[in-house]
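Mind having a look at this structure? Questions to follow.
All protein chains but one are shown at their positions in the complex.
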Amino acid sequence: MIWRIDRLQTEMPPPSDPDPAGAAVVQELLGGKFGEMSTFMNYTFQSFNFRNRQGARPFYDLVANIAAEEFGHIELVSTAINTMLTGAGEKGNLPKPADLLNPQHFAAGGAGTLVQDSNGKPWNGDYVTSTGDLVEDLVHNFFLETGARNGKLKVYEMVDHPAARALTGYLLVRGGVHQVAYARAVENLTGADLSKLFPAPRIPTEKIPECRPHIERGEHTKLYRFSPSDYHELAAVWNGTHPETGDDLVVVDDPPEGFAPFDLPSQEGVFAPDYAPEEIAEIARKLRTAAGLSDEPTGVVANDTNGVMGKIKEAVS
Amino acid sequence: MIWRIDRLQTEMPPPSDPDPAGAAVVQELLGGKFGEMSTFMNYTFQSFNFRNRQGARPFYDLVANIAAEEFGHIELVSTAINTMLTGAGEKGNLPKPADLLNPQHFAAGGAGTLVQDSNGKPWNGDYVTSTGDLVEDLVHNFFLETGARNGKLKVYEMVDHPAARALTGYLLVRGGVHQVAYARAVENLTGADLSKLFPAPRIPTEKIPECRPHIERGEHTKLYRFSPSDYHELAAVWNGTHPETGDDLVVVDDPPEGFAPFDLPSQEGVFAPDYAPEEIAEIARKLRTAAGLSDEPTGVVANDTNGVMGKIKEAVS
Amino acid sequence: MIWRIDRLQTEMPPPSDPDPAGAAVVQELLGGKFGEMSTFMNYTFQSFNFRNRQGARPFYDLVANIAAEEFGHIELVSTAINTMLTGAGEKGNLPKPADLLNPQHFAAGGAGTLVQDSNGKPWNGDYVTSTGDLVEDLVHNFFLETGARNGKLKVYEMVDHPAARALTGYLLVRGGVHQVAYARAVENLTGADLSKLFPAPRIPTEKIPECRPHIERGEHTKLYRFSPSDYHELAAVWNGTHPETGDDLVVVDDPPEGFAPFDLPSQEGVFAPDYAPEEIAEIARKLRTAAGLSDEPTGVVANDTNGVMGKIKEAVS
Amino acid sequence: MIWRIDRLQTEMPPPSDPDPAGAAVVQELLGGKFGEMSTFMNYTFQSFNFRNRQGARPFYDLVANIAAEEFGHIELVSTAINTMLTGAGEKGNLPKPADLLNPQHFAAGGAGTLVQDSNGKPWNGDYVTSTGDLVEDLVHNFFLETGARNGKLKVYEMVDHPAARALTGYLLVRGGVHQVAYARAVENLTGADLSKLFPAPRIPTEKIPECRPHIERGEHTKLYRFSPSDYHELAAVWNGTHPETGDDLVVVDDPPEGFAPFDLPSQEGVFAPDYAPEEIAEIARKLRTAAGLSDEPTGVVANDTNGVMGKIKEAVS
Amino acid sequence: MIWRIDRLQTEMPPPSDPDPAGAAVVQELLGGKFGEMSTFMNYTFQSFNFRNRQGARPFYDLVANIAAEEFGHIELVSTAINTMLTGAGEKGNLPKPADLLNPQHFAAGGAGTLVQDSNGKPWNGDYVTSTGDLVEDLVHNFFLETGARNGKLKVYEMVDHPAARALTGYLLVRGGVHQVAYARAVENLTGADLSKLFPAPRIPTEKIPECRPHIERGEHTKLYRFSPSDYHELAAVWNGTHPETGDDLVVVDDPPEGFAPFDLPSQEGVFAPDYAPEEIAEIARKLRTAAGLSDEPTGVVANDTNGVMGKIKEAVS
Partner (left out) sequence: MIWRIDRLQTEMPPPSDPDPAGAAVVQELLGGKFGEMSTFMNYTFQSFNFRNRQGARPFYDLVANIAAEEFGHIELVSTAINTMLTGAGEKGNLPKPADLLNPQHFAAGGAGTLVQDSNGKPWNGDYVTSTGDLVEDLVHNFFLETGARNGKLKVYEMVDHPAARALTGYLLVRGGVHQVAYARAVENLTGADLSKLFPAPRIPTEKIPECRPHIERGEHTKLYRFSPSDYHELAAVWNGTHPETGDDLVVVDDPPEGFAPFDLPSQEGVFAPDYAPEEIAEIARKLRTAAGLSDEPTGVVANDTNGVMGKIKEAVS
């Protein structure tokens, strides 16, 4: 089971100019064959289906733990798309159909992410490979991360909206960690040295400006343990040096702290969250009061005027 | 983002007689239109796409928090299916094709769950409705839970394997909580009283023997907060009395403790996790030692001989 | 637009022994590529999309009118499936999973028809061909009917349940009418004589016992006008002789009178129409009375004890 | 079975400037998850699958009768799309690919409607929910109409072509009738009062200029009986007052009279109905004469020069 | 089984201005219901599934042999698409999302063909009809070719890029051969004369400028035997005169010689074949040398500076 933390794994920019066609392209990183729904769901179901976990514990821990990080990735891609759609759903100001790539962002959704790829095709369970054979599944995962890296690099080239660039910059670094992790796992089980395949595609990650700050903070070397209680055997696989930089690989025994998301504004032109959102706010306030909660909303968001620093740490401790 | 806890939300029985045709029917609760992938993903993407969260905070918290519980449900359904398939993948002893409903459990998977419904059709992103309109999405969710309850009741009738019954007994109670939660949310926003729709379908939950222990523990009245740090406004919506039993609805400020899963045995006939799993176990042991970890696997499983009580609590504290 | 008449185009037998596996095969005639959803929807959308109707009026009338008859065919196939599933959804008596071909008949539906083919794959809009080119669409329709005839003949061979046989016996004759109609239309437009292709497949229709009564009543020669007001130019295409029997083709200026359907009994094991249907009946009675309607249900069904002969004629006049 | 009337349920404008990108957006109302194919097919199959109809007659009549009206809605959406595509398929004048959203309107169809949503994804049978449980199916239908209303409002905002506006103006009013009807049915069966959910989404229908004429004619209060012979128990459910306006709900014992459609012109650039449609017209004339029919086409269309007033009434009487 | 010849069946132009939106439309001819994947796969599987081949040998030979030619057609369509995408994948110069119809050409592929139609929907096996009934399959094939001709004519009208025009000009002529072939086969088996259906659609092929050179070379009358060893009975079906031109139909006892393809240049912006393709070239050179092969690449391409005339003839002889 999971606990949910209402933070993003990296800092995302506030909304700026809307870019609905660009947002449609970013959907590839969400619902494409090599998108984050695929990485999240592949590792999740592989971990559910894992037999003889105790016997293969370091590998189970690795797959199960990376699955947990991937939830944060579908969250980030959705955040980028929603940020790029912000402003395009304002009353009386919807984009012209001919300027769109994915009309369902507005005709079905409320200027919101769809569980689709960049062609508007829904993600489906066929994209999950869970053969049960450990070596095969790990090789698959290595390839899946390679395909994912390709997609991120291409979307990076195609879309220059700040939200898309913040997204791809971060995901390239963290996806790279998973790529290395699966390569290490395969090597440990078979002796096959996959390190020479890096970087794949062959563009050095540090050449990408949006990746550099993350590399400077060492994000490319860290495997976070995304659990308060489990997955203690990550270090049995995640060790040695990074194939691109030669830095030591390190297990971080806690998840990253995260960043508060921006509370994206209402888009009344597509009734999100309503045609007249202030009525909902009023109801919410009354309900809070009736329940003996604070008068003000307690959520932590980046664009909040209330001081909410450190809330998460307090809450956990 | 999420943290992952390697525990099940309810206790599941160990493997007994295999039942691959029954397992194929249980797939409906995983990948069917009204299965747990649908509940998990609907609430997850609705929470990602939620605009003006601060204004509508109690409702955001409700949807985001239930999404977190639903991850545990896809885990439970998968556990049931994998338990029912255990024994059917043994070397030289695979089921006859004519006795199967879903041959891919063996031809593609390793006696493992597929992201499909009971007809072998993959789950797809079209099953996610996220219109952005809060009232509409909540009404949708109420209906989705109603459809889910229907499916659980029918699978309960069709499949009597102990794992299927433990699953449906638990999910009927917890799904009922979500059904009530969305009904309450709709009522709070609009005044429409949906409580007279319960139970829907009209079979009193407490008449089902496998539901009764959960009801006796009050599981039908509790909304757990599945977060160490967030979703503090649940009580603004989750209050009043249960429409079936009249019991008071209560917010529990922690996730449930959970139960260790059984470590399901290898199925060498389908190479899960390998044709010769003992080799993997030997490698794992060496890797652990080399990394300075304990000689024995550290994972917590129900069929472990090591005493592991209380580990999770210690870990968190 | 349409008016709906609550009658079946042919007489269907009452429920007898349930045959859920057979019913799954009959689904091919509903939702298969060459099933009745395809014929209904192809002709319907071709008629919607028909340009320059006045210029090509006899052909428009033909396509639009056959579309109307096809609605009755999806109704008949559904009736056959539902009849075959009756008894298999009784409380405590559901079929064993291994004996099923399509578990969703029970796990998703209420012992009811699904919009799927015999492999459980949903019918989809890709099965509709509407190119706008009249000759091409008519050739397509001729081929579609040929494929449909093939399917009916094969399902006839595979399934011997009385409802399936009543269905295929009737549909083979009426589908044959449409096959001839499109052949005639193509001939009229191009001069190409398709009559030598009959029967296709090459099994003489009158050799099939369940077809014979319909042939004896001349059903193979009649094109009914399924409209009180339109489609007066059918006779411009539907004339000459039947390619199999040499009988004169005739336009009948009214739809067939139809037959009352059996009111299929509740299946409480799958909650259709409810776990306790008598409560619904009681509510219905009260609502009728409150609205000043008759105390007894006014519907016309084959297994009704009330005399309802001739109601339809009276109603129309 | 059905009879077909070659009239539209509302008056549609003649073709004006083509708008192929807008037409692609309108496809959402045809083949989207919440489009008219879904409403038509859900109610149709629910009526086919309805068990114990006599016991639940008012509800059966309601579902079966609304299904009949929905056929008219897929016809209207198709008419709007075809009207918007008219002019874009003229010889030598096809739109540039980069200006299109759905190239299959021209590459596959003849400037004609496809059975797809706004992303070009075919409608499929998975969009049909027919659980057999009456309360559940009615709640589903209420939600389906809510989703449909959302879609219509959004397409209204996105597309301002006169045909799109005439369409959405009418459908919003009539879809609202169905939304109320299912809410009333649920209330009658369970006591749950859904009337406070109206309007959903929360935009008062009468604020929409294109809706107002229909409301002024009372179209929001009328449930037409779409049958010459059946569905006499509508009044047992359709009574009381309209939740938005407070007007009395009334059953109209006849279908609406309807409006003749425009005969949309040939589009020779995509061979609809032919590269040289005048040849077809000549053949048609000869066939009519040979069959002893009138020299002129007998069809009733809005842009006909022949006086055809009142034909439908005469035909029926 | 097959042998592969690295030549195109017709001469294709070199890359010129990129036209990604046009390329997306041309995808209809690759992966559409009536595209070349459909013709290739229909005939291929019909030939695999053909029973009693010896008894029906001329028909088996016809279907199996045309299947072989169709491989060359999927190759040609792909070549056209790739040619049109060339230049659009250059570093730092990718097209703007809003100008695209199919973003996966770049986000998933390397400026390369996808197995999709013009709406970005993947080709699927449902497009294959193989009933086993010979007459039915042949009628199907005749219709399939008619639909394919329609698609080619429409894409011809919609897209004027030189590669698209070279493609459609050639395919219209060769597809016409297959249309005639299946018409002849049907006539031989049944006596039905389909020749009056030509041309379908009714645009005389020789009116299309890009078709004329092929007609002048008699390509519309030739059925090539695409096998060094088999399919000797083509002449039993392919004889008589061409229904459009009256020319004699002739069997050519060899495949066409073919044309060397252009070696399309790297598109480094989408990493095809690499971010830095010269490194690959260097590796290739070393591998060739190490294996004792020539220093220069031995492949035959249209834009090669090495004299490679006649290589194929030598190779075969």
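Read from first to last, the chains carry the letters A, B, C, D and E; within each, the first residue is number 1.
Criterion: a residue touches a chain if its C-beta (ideal position, glycine included) is under 8 Å from a C-beta of that chain, and two chains touch if they have at least 3 such contacts.
If you're wondering where the values come from, they're calculated on a predicted model, not measured in any experiment.
Engineer: Under the definition given at the start, what are the shown partners of the omitted chain?
Structural biologist: Looking at the complete complex, the unshown chain comes into contact with A, B, C, E.
Engineer: Could you tell me which of E:123, E:142 or E:170 touches the chain that is not displayed?
Structural biologist: E:123
Engineer: Out of C:41, C:153 or C:211, which residue would touch the omitted chain in the full complex?
Structural biologist: Once the missing chain is taken into account, the touching residue is C:153.
Engineer: Contacts of chain B with the missing chain: which residues?
Structural biologist: 92, 94, 96-98, 100, 102-104, 106-108, 116, 119-122, 269-271, 274-276, 279
Engineer: Residue-wise, where is chain E in contact with the chain that is not depicted?
Structural biologist: Residues in contact with the chain left out: 1-9, 31, 37, 41, 44-45, 48-61, 64-65, 67-69, 71-72, 74-75, 78-79, 82, 108-116, 122-126, 128, 130-136, 188-189, 226-233, 235-237, 239, 255-256, 258, 263-267, 270-274, 277-278, 280-281, 283-284, 287-288, 290-293, 297-301, 304, 311-312, 315-316.
Engineer: Counting contacts across the full complex, list the positions on chain C that touch the omitted chain.
Structural biologist: 19, 21-22, 24-25, 28, 32-34, 99-101, 117-121, 150-151, 153-155, 157-159, 201-203
By definition in this document, only the chains that are shown with their structure count from here on.
Engineer: Can you name the chains that touch chain C as well as chain D?
Structural biologist: B, E
Engineer: Quick one: which of C-E, A-E or C-D reuses the B-D interface, over half of the residue-numbered contact pairs in common?
Structural biologist: Over half of the B-D contact pairs recur in C-E.
Engineer: If you average the Cα atoms per chain, which one ends up farthest from chain E?
Structural biologist: Centroid comparison gives B as the farthest chain from chain E.
Engineer: Suppose you list every residue number at the chain C-chain E interface; are over half of them used by both chains (same) or under half (different)?
Structural biologist: At the contact between chain C and chain E, which are copies of one sequence, the residues are largely the same (over half shared).
Engineer: For the sequence-identical pair chain B and chain E, what is the superposition rotation angle on Cα atoms, to the nearest 5 degrees?
Structural biologist: To map chain B onto chain E, rotate by about 180 degrees.
Engineer: In terms of CA centres, which chain lies closest to the overall middle?
Structural biologist: D
Engineer: When the C-alpha atoms of chain B and chain C are each averaged to a single point, how far apart are the two points in Å?
Structural biologist: Spacing between the chain centres: roughly 41 Å.
Engineer: So, what's the distance in Å between the C-alpha centres of chain C and chain A?
Structural biologist: 49
Engineer: What are the residues of chain B that contact at least two other chains?
Structural biologist: 33, 121, 126, 131, 133, 135-136, 150, 201-202
Engineer: Line, ring, star, complete or other: which one describes how these chains touch?
Structural biologist: other
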